[in-house]
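A single protein chain has been omitted from the complex, and every remaining protein chain is retained in its original position.
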Amino acid sequence: MRHLMGPLDFTAEELDKLFDLANDIEHNMAKYAHACDGKKLATCFYEPSTRTRLSFESAMLNLGGSVIGFSDAGSSSASKGESVSDTIRVISCFADICAMRHPKEGAPMVAASKSSIPVINAGDGGHQHPTQTLTDLLTIRSLKGKIENFTVGLCGDLKFGRTVHSLIHALMRYPDIHFIFISPEELKVPDYLTDMLKEKNIPYEEVIRLEEIMPSLDFLYMTRVQKERFFNEEDYVRLKDFYILDKPKMDLAKSDMLVLHPLPRVNEISVEIDDDPRAAYFKQVQYGVYVRMALILTLLEIQV
Amino acid sequence: MRHLMGPLDFTAEELDKLFDLANDIEHNMAKYAHACDGKKLATCFYEPSTRTRLSFESAMLNLGGSVIGFSDAGSSSASKGESVSDTIRVISCFADICAMRHPKEGAPMVAASKSSIPVINAGDGGHQHPTQTLTDLLTIRSLKGKIENFTVGLCGDLKFGRTVHSLIHALMRYPDIHFIFISPEELKVPDYLTDMLKEKNIPYEEVIRLEEIMPSLDFLYMTRVQKERFFNEEDYVRLKDFYILDKPKMDLAKSDMLVLHPLPRVNEISVEIDDDPRAAYFKQVQYGVYVRMALILTLLEIQV
Partner (left out) sequence: MRHLMGPLDFTAEELDKLFDLANDIEHNMAKYAHACDGKKLATCFYEPSTRTRLSFESAMLNLGGSVIGFSDAGSSSASKGESVSDTIRVISCFADICAMRHPKEGAPMVAASKSSIPVINAGDGGHQHPTQTLTDLLTIRSLKGKIENFTVGLCGDLKFGRTVHSLIHALMRYPDIHFIFISPEELKVPDYLTDMLKEKNIPYEEVIRLEEIMPSLDFLYMTRVQKERFFNEEDYVRLKDFYILDKPKMDLAKSDMLVLHPLPRVNEISVEIDDDPRAAYFKQVQYGVYVRMALILTLLEIQV
């Protein structure tokens, strides 16, 4: 039995198979409408995350399965002092597969070690959020037909953003990816990641302003810059507009450049961009459903 | 694609079709048991409302569809600052139709403008609650065979009650409706509504005591009088019993008069009335399910 704990659990070859399946699902939904008849997904969300939870639920329902679960720790037995290990053993009696979100790093790993059903890490603290990374990769592959030979810009909070870290890790495995990191000094990508890039001879640049590198990008992955991450108010005021994607900045970009964002956004992408054909962040949500459908089928070893 | 924002979105003719469908559903439930197979309803409730939410969910399940959603804002991305416009675009990737309850007037309208799936306003602040009005009209039509030539009493808080305002608006479109408004001075129906009635030459009366007009009513629509709406304690104590429907007051009414209430009730209808054949407020709940089934089918353009 297999779980999904981190974005590198699957080899690049296994990911190719997963994405092929996701694309087949995209184009032949009806074929999969009863693939999980009688199967049950448990969504165990120890902290709320509507988007991720509903994406999993939508995926399971699209496959003909059904869903049980809880959407915050308050309504779970955790409030009575039950361990994650006990909870997953109990959930194993109720469902066939489990998606777990937990504020504590490693909690889904502990659960997986005691589980008799496949466990999917749906986000554990600042640690991992592998289905977001799978979503990002599928979006890139589906919209460009490949994952290689791209200049990828990652913009915003590159220090604390787990989504960004996971995506960098995942993209390192593909050929000819050139990274450009766009962030304020305070929120630069951690050294362990740039060290890894150097070691693997993967080219990267670090810049402070988005404008200057817009023309060279094939992809721009936006994330939010939270005010509370800054050391002082002046820096925040001085820098914040550098990291807001608006029409003037988009005018500098290639005509086939694509903008991704893990959502929710607050104001880091101006709504005036939403109808630009290069804005791919809502398509990304749709790919998130397809990749979760493919993942559920793969972990349950169901072939259609 | 069509949404339901307010109770007057449908013409009287369209409502007739909707109610015909609801009545067919009532008498032939089995025929509709798979009408929405594979379809998903999203219930996006930014404030709790169990009855309305469960009524929608029951309706969708009766049609063979399934349900995802959230039941309060705390467990939604709204708490991370996401706009309703973004949320509905995301929900559009997860579901085929959405019922939205929101504390802010107009929020469902904003959502509808960005949505790629039909949106039903399931209540927006003090503004509109159109499926309640559809429920009220269907109940009247089903139990009396028509919506015309009635003396309709509306009793209680007529100043703040959005349910009552919507129902008055909706009934104005039917022939020979005579309105009697029963409320304390402080909670009279707003001027803009009585002005509209005058303009259309629709007869109405305003009275303070329920007893005196009981014998003339064909329908009595009860609502709650909340203590906090009164200017002073004495007025509340003096008036409150006027607006409690009990057996002595029912004895004054016609034998085929019907009592409606949007529920939940607290004490404005004595439980001793519940088994009176004229008490129609629990039947009304059942009609609420039928009308929501008809509405879902209509907005999804599914014909059975």
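A and B label the chains in the order they appear, each numbered from 1.
One rule holds for everything that comes next: a residue touches a chain if its C-beta (ideal position, glycine included) is under 8 Å from a C-beta of that chain, and two chains touch if they have at least 3 such contacts.
Note that the coordinates shown come from a computational prediction; the quantities given were computed from them, not determined experimentally.
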| item | value |
| --- | --- |
| Among B:80, B:169, B:265 or B:278, residue touching the chain not depicted | B:265 |
| Contacting the left-out chain in the complete assembly, out of B:54, B:172, B:273 or B:304 | B:54 |
| Touch criterion as defined above, residue of A:23, A:66, A:194 or A:216 at the omitted chain | A:66 |
| In subunit A, positions touching the absent partner | 38, 40, 42, 66, 68-70, 74-77, 79-82, 85-86, 89-91, 93-95 |
| Touch residues of subunit B, complete complex, unshown partner | 33, 48-51, 54-55, 57-58, 61-62, 66-67, 71-72, 263-266, 271, 282, 285-286, 288-289 |
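Keep in mind that, in the parts below, only the chains that are shown with their structure count from here on.
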| item | value |
| --- | --- |
| Between subunit A and subunit B, centroid-to-centroid distance (C-alpha), Å | 41 |
